[in-house]
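Below is one structure; the comments refer to it alone.
Every protein chain but one is kept in place in this view of the complex.
By written order: A, B and C. Residues from 1 in each chain.
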């Protein structure tokens, strides 16, 4: 007898959760203030980058993180010293949240010598080793086994570090992802694979990229633990992602986490985003974690408009300064193109 | 909350089923006689090939199908005219069962002009289009998306054909398999993926190649229907595989079937098989479908030793003739090496 | 003649062949609803429907393999790689299946498929997104490799590629999709395997293809200003190579430069050089020089990228060197 598959495909149209006033989703006043500021820093950084792109100061592909900020902010607070984060090409938010200087990030986008990787990588290849951002990979899925390799090294050495590997919903279909997950499961590596499911890979909705709506249905096939929820607040994301990291760290086993989220801008700056209608984007805006945190600050913690304004002004000033730094930084020296191709032995 | 994965890994040590005298597993006398003869044809072909290899007549890699014959025999009886079978490099059994001339098969192993593919492919690249054996692929897993392409073509044209794609347990870990399954699930292709789980990929037991023991736990992640059982008879294999094919054909959807089976010889002729102990092999010999069919013929249908002997003699004569044909066939003409590289337009 | 962009020449070639032959279909990432990442398939989904214009997931090995399997059944898939950089994850399908199935099956199957998409550097895409893939594919017997540089060639050669019984790797150029060129209103085909003299000349032969073509032509203009008359040969088909066209020119000019987008080591450029020195040894008055990428992964920064890329000035310097001017 042929069994029907365990999780039959249901409708693909993910609807945003309308989280209402569930206060449990929020933190203390200090938490919310900090989270709000951090999310805002990312958003303002991205907006500055977008403007610079429009002014022709930045070139190549520029993928913005607007809408997904809560994930990077929650992650930052969960990182322990030996942990590392590996991600794809939508990584500015991680860098900003983890403590990379916004000036160095902006300078990278400008292709300047002072950039995060000396202007060699650009937006798609952010690496900031000391701030625990270990890439920055632009070929979809090819970082998934590499991240398993970091977890492998930790286990090999008996260290306690956990690797967090972020990938897009679009990266689930590709073979290297499958092989990385297979080895992580087989060798019980201390790694958390986080699928940032923002419902689209470029213009392709999930329903046209994989045969199931719930990506964590795949976890069983890799002997991974699993977790899945919509990102509506830093608090909840931190709690649930933290639990996944604890499992990976303490039991040395891989965990698959699917975070349902939304990007408010196009795939990259060159994408007008015609494949989504306004109503859809508007619906998701109502559950924008940053916006909701701001509402919470207002309603739960009595933060005034003026205080919020002041935060924004500080953040804008920081990002203006980052832009100034990038603008004024020198281009890489001509010889730089011959550096770091091979190590000199 | 992090959920434990649906199918936790259990012990990996697959034990052969001891099928007892379950007569339901067998067919009519005619069926069993036919099946027995067909399995024996495959086995004797393989034994002849092994001898020729030992005598230095065959070179390269030679992977024998001894122990798994019931699968090819059941498959043959399920094929409809527009169906096709795609497999890896352990394919002699399919060719013999499907009706390829044993002489042409043997000549291929000898690298002769009269071979199945003119002596160009050898053991690992058997193709016999008109007998529905569409390869013959020697890079593990790279036929899995190709087979999906055959199913795609049938659907594109509105034809009723089903593709059967066989792969080894060792091919489950590799990326192309995942991508082929993803597209088959996404596009609801009429295809049955059959994993011939003979417990080992070369010397590697399943427990060291994927993180789960039940391969069909993966089906949910691809929205495939699933089926899993140990091959102990042609009758049961035919019934259950037939049901999977029906589902693929009538509902145009992919099905994942795991067949637990065993190869009695080494991975290839150069493998002494030191990684398995005698007891294990002996235990599996007791549930050898060919042996069991012979017992059934004796016990259920009263076939005498002499009749069995006579069948064997006929089969051996057929295979001796195949060897003679191969020996006496000419090598390919020197110009053959320039043929079929590009089509002449 | 209509003046159209290369992207539209490509789209028109696909549309005409799809209209002509029910077996032709297009698949790839974003080719349908998005109309193509670089709009080379604009309007095709609307015109031909989801059955024949398929958006794929990001699974290059998967859809390349599906294309190959479908081609074996007699369909004629056009598989778009969003850029050829992403064909690296499908390398085995092209190397071991597309290129070998006819051979391996002793002619029982053919694989009439076209793999197409933009190749080589665009502008500031960094090292993973700026690679020229012809060295990897032109090396392999069983494949046809084409690189186009004009709207006319793109349309005529793509139509031939779609009709060809063999697997074709068809290299386009992101930098050049917007470049316009004249294309006849009536149908035409360009035969595979024929180079084209893009500029006749007598003093030196510049062999080029793909994104190299406009650079080589500018080099030739610069050289003309110095009184050097360069002949620019666009190979168009890289495998099989039109060696005769190259040799004929070199036997006339006695000097050659190979100018292309790609790394220097090995590859198509070196094949051209090996052929020339082997078959026109006594005709050569100077070594054949290469003008191409510097031997480094492509940096992102604009100033560095510009230094790495082949330029008209570097082309001119090589032309001067082989003609012993300065």
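By our rule, contacts are C-beta pairs under 8 Å (C-beta built on N, C-alpha and C of every residue); 3 or more make two chains touch, one makes a residue touch a chain.
Predicted model only: the values in this text are computed from it and were never measured.
Enquirer: Would you mind listing the shown chains in contact with the chain that isn't displayed?
Expert: If we consider the entire complex, the absent chain touches A, B, C.
Enquirer: Tell me which of B:39, B:106, B:138 or B:269 is the one touching the absent chain.
Expert: Once the missing chain is taken into account, the touching residue is B:138.
Enquirer: Looking beyond the chains shown, say which of C:18, C:37, C:53 or C:104 touches the absent one.
Expert: C:104
Enquirer: Going by the contact rule already stated, which one of A:33, A:64, A:105 or A:144 would touch the omitted chain in the full complex?
Expert: A:144
Enquirer: Which one, A:186, A:199, A:219 or A:241, makes contact with the chain that was left out?
Expert: Reading the full complex, the residue touching the unseen chain is A:186.
Enquirer: Since one chain has been left out of the picture, which residues of chain A touch it in the full complex?
Expert: 116-118, 120-121, 125, 127-129, 134-137, 139, 142, 144-154, 156, 175-176, 179-180, 182-183, 186, 339-343, 345
Enquirer: Hey, which chain C residues sit against the chain that's not shown?
Expert: Against the missing chain, chain C presents residues 61, 85, 88-89, 91-92, 95-96, 99-100, 103-104, 126-128, 131, 135-136, 138-142, 239, 263, 265-271, 273-274, 277-279, 281, 284, 286-290, 295-297, 299.
Enquirer: If you put the missing chain back, which residues of chain B would it touch?
Expert: So the residues of chain B touching the missing chain come out as 59-61, 111-113, 119-122, 124-125, 138-142, 170-171, 173-176, 201-204, 208-210, 275, 331-332, 334, 336-338, 341.
In this text, only the chains that are shown with their structure count from here on.
Enquirer: Chain B to chain C: how many Å between their CA centres?
Expert: Distance between chain centres, rounded to whole Å: 41 Å.
Enquirer: How many Å are there between the centre of chain A and the centre of chain C, using C-alpha atoms for each centre?
Expert: 36
Enquirer: Find every residue in chain C that makes contact with two or more other chains and list them.
Expert: Residues 57, 59, 61-62 of chain C touch two or more partner chains.
Enquirer: Residue numbers in chain A touching 2 or more other chains?
Expert: In chain A, the residues touching two or more other chains are 173-176, 208-210.
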